[in-house]
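The block underneath contains the structure these notes are about, expressed in structure tokens.
Of the protein chains in this complex, one is absent; all others appear in place.
By written order: A and B. Residues from 1 in each chain.
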Amino acid sequence: MWYKLTIPLVMCFAMGLVAFVHEFVPHPWAAAFREEMTTWFRIMGGFAMFIGLYALLHLHVTRIRRQQAGWAYSAFVFLGAVLTIGAGVFEEIRAAVRDVPEGAFSPFDWLYDYVQVPCQATIFSILAFFMASAAFRTFRARNVGAALLLVSAVVVMFGRVPISEEVGRMLGAWDTFPRAADWLMEYPNMAVKRAIFLGISLGAISQSLRVLFGIERSYLGGGS
Amino acid sequence: MGAPPTQAALRRLAVTRRIIYLLVAVAVAVPSFCDLGCEFKPSPWVEKIFKKVESLKPGSPILLSFDFDPAAMEELYPMGLALLRHCFQNDLHPILMTHWPGGVGISKQIIEKAAKERDKLPGRDYVFLAFKPGYSNLVLNMGESLQGAFSRDFYNQPTAGMPALEGVRSLKDISLVVGLAAGATTEMWIAYGRDRFGFDLGAGCTAVITPDLYPFLNSGQLIGVLGGLRGAADYEKLVKRADRATKGMQAQSLTHVLIILLILGANAHYLWRRTRPNEKG
Partner (left out) sequence: MSRPVAATCIALACGLLAAAERPLAPPDAASFRAFAHPSDDGQTINLEWGRSPDEATGTYYVVEIASEEDFKAGRFRRVARVASLAKLKSDEKRLRDYDDEAANRANKRLHYLAVEPASVYPADAKTVRDRDYYFRLAIVGTRLATEKRPKPPEPRPEEPEKKPRMPLLAAATEKSKDFLEQLQALQKALGKAGETIEEKRPTLTTASYLPLVSDIEAKIAKVMVLHDECLDELRALDRELVRRGPEALKQDVADWKKEVAAAEKEAEEKRKNDRPRVEEEVVEVEKDGEPAFVSEGGAPKVVKARASLPPLVRPEADGFRAFDLPSDDGAAIAVEWRRSPSENGRTTYIVEIAQVENGVYGAFKKAAEVPSLGAEKSEQPKFFGFASANKKLHCVTIQPAAVFPPDELALRQKVVEEQMAWMPKDWAPDTDFPQHLYPLMKPLAAYIEVAKGICGGVEALEGRQAPRLREADKGFLPELARYRAYGERLRRFEAHVERRLAEALKDARRKASRKLYAFQVGIRRGDETLYIQQDGKPKEAMGAARPNGVKWFKLNNIILSLSFCAVVYAFIGLARRNPNLFIRKIAGLEAVEEAIGRATEMGRPVFFVHGLGGMGDLSTIAAVSILARVARRSAEYDTRVRVMNNDPIVQAVSQEVVKQSHTEAGRPDAYNADDVPLVAPDQFSYAAAVNGLMVREQPATIFLMGSFAAESLLLAETGASTGAIQIAGTDSYTQIPFFITACDYTLIGEEIFAASAYLSREPRMLGSLRGQDVGKAVVMLVLVAGTLALTLASALGHDWSIIQKLFEAF
């Protein structure tokens, strides 16, 4: 049906044009419009969470009901959600009913301090192991380019740790390796980063134009 | 695209991977049992932030924005703690906030730990504003009125009339802001905070995004950067209180050296195999 395609495309173009124009117009009306739009976007974004929540619940309930492979994990999702929500609600009720002295036991804080924080820190810490195994597997001097990459990686890794300063002192200048690492990061690395970023920015502009002009429509969800 | 790896190759890889993980675990664990005692010199960018904090008179406000969640805790928690210890050492009035809802708990832990060491009280010696949504809009609101943006602190005390906020009505009354970021909040503070309201801005961040902030150092939009665990260790050295970050640098040193040795060993093996007459390399 024509309106399923046309109305979103028109809205997309109009909003894109407004955002573009706002960048170059100092009139207070432009700023006021932008503020109003930002408020509306935040409100609408909040409602999106309900969609996700429903989809999540539906998925896991179905898994449990059908006892599909891995359904125990789905039960764990519910357990975690119930415990956390329950702890939060319990605290609100407690605070409303009586004065809670500072330092009193808080189940919600306990869950945060002893479950969420360690879990997130653990997952992030796995990166240390993965970095080691990825570096071991990948850094081979197969050709000139790979050899350059290898040498740069070694210099930067070594230059960033205090032990390099100790080694440098033995060689007569404590800051040899840190300076080499800094030079690599500030000059060749920064130059290449800027080049890639320039390409990304131009690519993003081109992609945005395709979206604004309606050439790129995949985000509408209807395929071609 | 080559042929899929054989089962034998996958098994060999799996064994090698486990050995590497074990070695890394040992390298990280050894400094917990013995002090390897590496000396290092703080970087000039870290010293700049330190000197700026030192230059503030006792009773001056300083805004700290801890924009990270537990995932970035290992690098940014020691940084935040060292900064707050420095603030309390010099009798400054830190104002702590966060743009990340997941960062409230961590920020509370850090400030309460630092405050307890020096008998500092919320409201009187420091302010913990916690989280409020809005991101750049929040910063703009704080630039108009801090008390308007945060009418109450985390402990539900009204910010109007709070002794720790004496003389502070908005961001224009604050001369130094330090933002610890695990994401892109530093760029937001530059664009919506520093460039509009004219305060000095220092940044702390995880090691992986430190190079992204170098252009801002060169342009003067940032006065200094604390980069990753090394930045935190440098700051601990400057405040003369070695803690987790300094200890962590020993583990980091060993791990980096281990990875370098593994890479060099693997390359030596690779080159040796290439030089053998029957190997195709």
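Everything that follows uses one rule, which is that a contact is a pair of C-beta atoms (placed from the backbone, for glycine too) under 8 Å apart; a residue touches a chain by one contact, two chains touch by 3 or more.
All values derive from a computational prediction rather than experimental measurement.
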item	value
Full-complex contact with the absent chain, from B:V46, B:A71 or B:A115	B:A71
Residues from chain B at the interface with the omitted partner, ascending	1, 4-5, 10, 13-14, 17, 71-72, 102, 123, 144-145, 148, 151, 157-158, 160-162, 182-183, 206, 208-209, 212, 240-241
Interface with the unshown chain - residue positions in chain A	20, 23-28, 31, 48-49, 51-53, 55-56, 59, 62-63, 69-70, 73, 99, 101-102, 119-120, 123-124, 126-127, 130-131, 133-135, 137-138, 193, 196-200, 202-211, 213, 215-216, 218-219, 221-224
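Convention: only the chains that are shown with their structure count from here on.
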item	value
Chain B - residues contacting chain A, complex	13, 16-17, 20-21, 23-25, 28, 38-41, 69-74, 102, 105-106, 109, 133, 137, 155, 207, 211-212, 214-215, 230, 233, 249-250, 252-260, 262-264, 266-267, 270-271
Footprint of chain B on chain A - complex, ascending	35, 38, 42, 102, 109, 112-113, 116-121, 123-125, 128-129, 131-133, 135-137, 139-141, 150, 153-154, 157-158, 160-163, 165-166, 174-175, 185-186, 189-190, 193
